[in-house]
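Just one protein chain is left out here, and the rest sit where they should.
Read from first to last, the chains carry the letters A and B; within each, the first residue is number 1.
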Amino acid sequence: MNIAYGRLANTTIGILCMIFMVAPLVLVVLFSFGSSSLMTFPIRGFTFGWYGALMARDDFWSALANSATVTGAVGVAATVIGTAAAMVIVRLRPRQSAAAFFLFGLPMMMPPLVLALALLSLFSVLGVKLSLVTVVLAHLTFTMPFVILIVTARLRDFDYAVIDSARDLGASPLKTFLTVTFPLIRPTLFGAALIAMALSLDDFVITFFLIGGGNTLPTLVWGMLRTGLDPSINALGTLILLLTIGSSALALRLTRYRG
Amino acid sequence: MNAEPLVRLQGLAKSYGIYRAVHPLDLDFHEGDFLAILGPSGCGKTTLLKMLGGFVEPSEGAILIGGRDVTRLPPEKRPTNMVFQGYGLFPHMTIRQNVGYGLRIAGTPRAEVDARVRDMLALVQMEAFADKLPPQLSGGQQQRIALARALIMRPKVLLLDEPFAALDLKLRQAMQEELRRLHAEIGGTFVFVTHDQAEAMLLATKVVVMSRGKVEQVGTPEEIYLRPKTHFVSTFVGEANFLKACRRLARVSIEGAFAFDDAGPDGDVLVGVRPEKVRLGAAAARCDHRFSGTVTQRIFLGAQVQYTVRLQNGETFIACLQEGDLLPGDSIDVGWMSADQWVVTP
Partner (left out) sequence: MSDGAPLSLKRDGALLLPAAAVLAGLFIGPMLYFLVVSFFKVSLFKIVPGFDLGNYAKVVGSYGPPILFTMGIGFLIASVTTVLAFIVAHLIWTRGRRFSGILLAATLLTLFGGYLVKIYAWRTLLGRDGIVNNTLVGLGIVREPIEALLYSPVAVVLVLVSYLLPFAILPLYGALRSIEEKTIEAARDLGASPWAAVRDAVLPRCVPALVTAFALCFLVTAGDYVTPRMVGGTRTMMMGNFIESQFGLRMNVPLGAAMTYLTITASIAVIAFVWLALKTVLRPK
């Protein structure tokens, strides 16, 4: 009896936790299609109107363009730099690679506010003008550790005999990389890039302090929140969720990375 | 046999810091040789093979293949090809693409690549799998593809790193037979690494026994088995009985028993005899050397019966006979022929 109760209690907690994590997101999506301007049940009527209202705003399109620029640049740069680092880290002794993970992982642990303010102070004393570039640089710090983790995990169970085989069969190091190594790790690299992009796209705090002028999608949400209840915020929220969750879902399929 | 060796290793050695993985060694082998590098794990045999393939850079010495110094050449420039432990097949390429990879890299015309891949797959009896991916194949099939992929390059020397280690007994025997057939069919020079003395005996025309980074003995399987030169080789390639003896002025004597001539430095030595060369009872009467003893154990092994005999001087001998009805406690004569014994230093 006791065991059965314990099991049931745990299952209940698990289901509640899942609802707790997912429900807010589901509701935002549902209400973005609801015709009422209040977020209350029952949802009356179905409409694309809020999406129309969103697309009619000029600041939406500029924010989207800025988000695309930042996200793209972070995705490419974090993946290239992180992959290069992972190729070295995977060859270190266990103690050294643990130390490397700890060091590179530090920005991941730091609250974004602290990261943003420290960078802001340094940029201002160095006279660096705030722009999308400073946002991209800042985003590298906390997206890179994810890339390093994911790519290192893939390289750890990489069968190095295939590299030796290719060399043995006459391929130069470059040819080996192009015909064997890269095709084999390509899904992981795409996945790592998508994760980095999801993280970058979703960031509000760091972007807010370092962008200087203009908006990205999250800072636009922030602006809309402060100017009153505009239901097209649900449409914008849904769009952000679609982009971040969509790309991370794709990434997880590609990398089979599970923490 | 050609006078000119195909492969010549001159003082070849590998050190990792102060650790010597392979001590300086000299070794020649010839076109058509089927060479086994035999030794326990960690003896340096794989390092030696990888130096031949170009995957480990030697610390000292030189490797000559067909008279050309290849010591500093990277793997892709060497006339050798390797079958890797774990095979190293490209998981994202079909079997056909795997086998044709080397030829494509070399820029061979497409038609020729296709034809040679077809022939090679026929040779290893894998035509039906040409369009499958490596993970869809069984271990034995992957092994054949790895062989085909290396052989298609027509290497001057084919290197095999523990080629059968991952296979179960039945499959291993089938693949050993297959490799022997291939060597007979296409000729060429094969070098393989193994820790399995039976496999080395079965396949090789020449065996290199290694221990702790040093070559202990090089010879035909018969020489290695019947005339081992060291204590390590004696016990590694088979069971051995030893009698403590002493050599003085090129004469080996066992106290209270017999003596015979054997050149070598003075000192304590061991006289070795294989269990299946030991004779018991009436058969011992005709032997060159005899002891009397008592049977202490009888083990039935199916094809053979194994007796443990305590000799009069207190030492223990193992004898393997085809048959026998001796029982523990029986007194018995133990003997062997001079030709079946060897002398090593302890």
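We take it that a residue touches a chain if its C-beta (ideal position, glycine included) is under 8 Å from a C-beta of that chain, and two chains touch if they have at least 3 such contacts.
Please read these numbers as outputs of a predicted model, since none were measured by experiment.
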Out of A:47, A:69 or A:141, which residue would touch the omitted chain in the full complex?
A:141
Taking the entire complex into account, which one of A:55, A:99, A:178 or A:225 touches the absent chain?
A:225
What residues on chain A make contact with the chain left out of this view?
3, 6, 10-11, 13-14, 17-18, 20-25, 27-28, 31, 38-41, 80-82, 84-85, 87-89, 91-92, 103-104, 106-107, 109-115, 117-122, 125, 137-138, 140-141, 144, 148, 160, 163-164, 167, 173, 176-177, 181, 195, 198-199, 201-205, 209, 218, 221-222, 225, 233, 237, 240-241, 243-245, 247-249, 252, 258-259
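The working rule: only the chains that are shown with their structure count from here on.
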For chain A versus chain B, what separation do you get between their C-alpha means, in angstrom?
55
In their shared complex, at which residues does chain B touch chain A?
53-55, 74-76, 80-82, 84-92, 101-102, 105-106, 149-150, 153
Chain B partner, complex, touching residues on chain A are 159, 161-172, 175, 179-180, 183-184
